[in-house]
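These notes are about the structure you will find just below.
Here the complex is missing one protein chain, while the rest keep their positions.
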Amino acid sequence: MIIIMRPDATAEQIERVSDKLKQHGFGVHLSPGAERTVIGAIGDKSAIQLEAIQMMPGVSEIVPIRKPYKLVSREFQPVDTVVQLPNGVKIGAGQKLVVMAGPCSVEGEKEFLEVAEVVKRAGANVLRGGAFKPRTSPYAFQGLGEQGLKFMAAARQQTGLPFVTEVMDTRDVELVARYADMLQIGARNMANFNLLKEVGKTKKPILLKRGPGSTIQEWLMSAEYVLSEGNNQVVLCERGIRTFETATRNTLDLNAVPVVKKLTHLPIIVDPSHGTGEWDLVPAMARAGIAAGADGLMIEVHPRPDEAMSDGAQSLKPETFTKLMADLKLIAQAVERRL
Amino acid sequence: MIIIMRPDATAEQIERVSDKLKQHGFGVHLSPGAERTVIGAIGDKSAIQLEAIQMMPGVSEIVPIRKPYKLVSREFQPVDTVVQLPNGVKIGAGQKLVVMAGPCSVEGEKEFLEVAEVVKRAGANVLRGGAFKPRTSPYAFQGLGEQGLKFMAAARQQTGLPFVTEVMDTRDVELVARYADMLQIGARNMANFNLLKEVGKTKKPILLKRGPGSTIQEWLMSAEYVLSEGNNQVVLCERGIRTFETATRNTLDLNAVPVVKKLTHLPIIVDPSHGTGEWDLVPAMARAGIAAGADGLMIEVHPRPDEAMSDGAQSLKPETFTKLMADLKLIAQAVERRL
Amino acid sequence: MIIIMRPDATAEQIERVSDKLKQHGFGVHLSPGAERTVIGAIGDKSAIQLEAIQMMPGVSEIVPIRKPYKLVSREFQPVDTVVQLPNGVKIGAGQKLVVMAGPCSVEGEKEFLEVAEVVKRAGANVLRGGAFKPRTSPYAFQGLGEQGLKFMAAARQQTGLPFVTEVMDTRDVELVARYADMLQIGARNMANFNLLKEVGKTKKPILLKRGPGSTIQEWLMSAEYVLSEGNNQVVLCERGIRTFETATRNTLDLNAVPVVKKLTHLPIIVDPSHGTGEWDLVPAMARAGIAAGADGLMIEVHPRPDEAMSDGAQSLKPETFTKLMADLKLIAQAVERRL
Partner (left out) sequence: MIIIMRPDATAEQIERVSDKLKQHGFGVHLSPGAERTVIGAIGDKSAIQLEAIQMMPGVSEIVPIRKPYKLVSREFQPVDTVVQLPNGVKIGAGQKLVVMAGPCSVEGEKEFLEVAEVVKRAGANVLRGGAFKPRTSPYAFQGLGEQGLKFMAAARQQTGLPFVTEVMDTRDVELVARYADMLQIGARNMANFNLLKEVGKTKKPILLKRGPGSTIQEWLMSAEYVLSEGNNQVVLCERGIRTFETATRNTLDLNAVPVVKKLTHLPIIVDPSHGTGEWDLVPAMARAGIAAGADGLMIEVHPRPDEAMSDGAQSLKPETFTKLMADLKLIAQAVERRL
């Protein structure tokens, strides 16, 4: 940590800051400059409480040197983490990409099986579907709950594909973990720290979506919550951030893909369905996500989008999804990956 | 709901959309324009599922006419809601303003009593303090939990002031409600819909903070979740939104105060501590909040901010708070309110 | 400037960075930490070119210590600048506030005189009106040009009030300066550096609006352009920034008022008309602006807003403006200012 003093800081103020740092176990290193003194605090063990240094008279600014996350950082673990799902699905392992596909909400057993077969045939390796749905309106369809989990389990049985589904409530973690192969933390719950701790205590792989108003650093801090509970099977999912642009539902931040690859060893996938909000933009952004270096995609597919109980406007029809998968094969080859 | 068709929509496409609307129980009204046909759907009972209309061939855009919230809307209830706390504290009732003050975190019994006495003397009418703390880092102080609730209850006993505190987990609602006079839904949990439903089932007053990445409409939808469970004792709290500006921790959106007053009957208060992130900006923005028409303020006060376990940089010292309360009296008078 | 090296930086890389700094005339001060070396560069004369240091192998991050602006900074000039207009109008001088009022566009001589008389009677001390209008659409009314300047000059003659008007083109600076008492740089031109230099060469007072996508620091850098040409008569105007919120046209960033007061000696006023985009939100935010510590306001007034050729929706009718001025008197008193 570096403390930049104000130009008008007195010698006494500088000394008081130094003393405070030493009390907290820091080594202190003064750099008197032409205009200001800069204090280096060495041995940055408790960065957070020390924000209070900001309050001390004479202090202008504090610059943290160490990143606030540890277990998720590439400096801590240089080697890529591989997340393992049943049926031999690996995420972040070498060339192989993962494609998670399915409807936004599970609406019925037959309907889900229908999509499951379609996406399997097209080459997807993980099923997705919502049983517990976070909906902006209390009057909107809230998901089938445990019934929905059962339908997904049946589809897994039939297709052999593992499935991922969202858990929204600490009280439901045990239930959802009993059925699902991977637990999704939705974008709205990215900073629901109790939920993060709870899924961290399971041994299940976690899909951690980025909050639409969250920085990459905050996202990694949320992953740190999961890892700090002993679960390192975390996949990050970029799904668009909230900006002033209203032409699309969200602004898909593909910059995040190479940035995340630099900062952490965890795999990252891209969700172009939420990232755009419009089905006819999904193929272009799915291709772009793979070209940017993502380890996979999450795509909403619905056999009859105009009858979907949620997010129909951003769901691909089966035939569009099948065509997209063919296109993605070529893009994957161009970046030395494969579907 | 209005459906704007594309300029190249065929007569058949227009008919199919009309038929679909009729199936869903809408009255349909066609306006053939010079360039496009516009379809009015009358009797807007199920706006949400019908987003799927967007998918139908020939449809260009859908314009909802009715607001997605109902119980919170001023059209539904023109008269201002008054939220009642123990000790005769009323929020949103006529001229009287509410001031909630106290430290970010409860750190100890003695410390909390000390602040409680200070803020009471200065004229605050509600105590605030955190026992369960949502912290970006898993390694930061997470709050004292039930112990903290007990300390606040003791301070209430001594000062006679009711207290508000955050609840973060559906599993803790019953516990927190046993102690607290008002339950706070923090900014990060504004869209934690299960938590909203759970506090909606209590009879406690709710303080609903705006999410930093949330629109005013989404905020009101979150309030709708609470009201839809039968609890209309909701106070909104503007605490700053996330923008590109980095000179302050958040951008306090005071526009939201008069906007919210137009749209809903619920009271609204302003939190200039989180809204700025810097203690020396708090007084100016506290004054501005009252001048904009807020029904009160929530302000962080700590006897020794440089020793605070969280948010020290934005906490006022007791003497600054006392001075601010005097200034606020004058502002309150200027807008025909009183502290 | 502080250079933070990567944890894996080699001794050779550290030396090369040090050498480069010395070549550029810096004193160099090494702080070897537990994990990383931090290099202090003393004598920060050419911060900008040195961004290139960022590129050197082993460098993790660069932290500038000195602010990039100089003449506008409070450190350079602690005493408030007072901007002087004809007719004894002073901006930023002690208790007296300035109110600039008038229509968005000048639409005719009679119409402008009518508003000028109204706003003068209500207590405004500067007229505003647009002769050159930056319009999003090339098909929208673009202003009356020199004719509009003449109409404003006539109104000045009749009322005795000085007037401010926008200049959009370097080629028009001489013309507009011949008529106007104060030159406005509109929000869209805040980073039109050639225009800033050109108005800096005049001796006219400048009203510098904040760009809707610009940080406070960039805004002050734009002011620095004007001052660096020898013109220190600059008034800043906060008029709202662009955020994800769509309930209002812009998000009025009143945090900027106390922030700007800390960073610079230049006066700042607030434009609640553009800051909200809706006339019925203007009074609340005008009050809030004064309460936050602004040195004045800029408000759009039109006798018949529903016939205005631009920005009718955010213009006050004369009677609303007159009522607002009375309210503002009380707010001004509460913060020890006066209209």
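In this document, chain identifiers A, B and C correspond to the written order of the chains, with residue numbering beginning at 1 in each.
Please note the rule applied: a contact is a pair of C-beta atoms (placed from the backbone, for glycine too) under 8 Å apart; a residue touches a chain by one contact, two chains touch by 3 or more.
Note that the structure is a prediction, hence the values are computed from the model and not measured.
Asks: Check the options B:I2, B:M56 or B:L175 and report the residue that touches the missing chain.
Replies: Missing-chain contact among the listed residues: B:I2.
Asks: Touch as defined at the start, partner being the missing chain; which of A:A155, A:L252, A:A308 or A:M325 qualifies?
Replies: A:L252
Asks: Taking the entire complex into account, which one of C:M168, C:L183, C:L266 or C:L281 touches the absent chain?
Replies: Final answer for the missing-chain contact: C:M168.
Asks: Would you indicate which residue among C:G40, C:G148, C:G211 or C:P272 is in contact with the undisplayed chain?
Replies: Checking each option in C:G40, C:G148, C:G211 or C:P272, the one touching the absent chain turns out to be C:G211.
Asks: Pick from C:K96, C:K120, C:R188 or C:K201: which residue touches the chain that isn't shown?
Replies: Answer from the full complex: C:R188 touches the omitted chain.
Asks: Just one of B:G33, B:P57, B:G88 or B:G160 touches the chain that is missing; which is it?
Replies: Final answer for the missing-chain contact: B:G33.
Asks: Hey, which subunit A residues sit against the chain that's not shown?
Replies: 213, 215-217, 241, 243-248, 251-259, 262, 275-276, 280-281, 284-285, 287-293, 327, 330-331, 333-335
Asks: Considering the entire assembly, which residues of subunit C contact the chain that has been omitted?
Replies: Given the touch definition above, subunit C has residues 20, 48-49, 51-56, 68-69, 134-141, 168-171, 188-189, 191-194, 197, 211-214, 218, 221, 224-225, 228, 242, 279, 305-309, 311-313 touching the missing chain.
Asks: Contact with the hidden chain only, please: which subunit B residues?
Replies: On the side of subunit B, residues 2, 4, 7, 27, 29, 31, 33-36, 38, 40, 42-44, 63, 65-66, 75, 242-244, 246 touch the unshown chain.
Assume only the chains that are shown with their structure count from here on.
Asks: With centres defined as the mean of C-alpha atoms, identify the chain lying farthest from subunit A.
Replies: Greatest centre separation from subunit A goes to chain C.
Asks: If you average the CA atoms of subunit B and of subunit C, how far apart do the two points sit, in angstrom?
Replies: That pair's centroid distance is 31 Å.
Asks: Can you work out the whole-Å distance between the CA centroids of subunit A and subunit B?
Replies: Each chain reduced to its C-alpha mean, subunit A and subunit B end up 26 Å apart.
Asks: Considering subunit C alone, which of its residues make contact with at least two other chains?
Replies: Residues 243-244, 246 of subunit C each touch two or more of the other chains.
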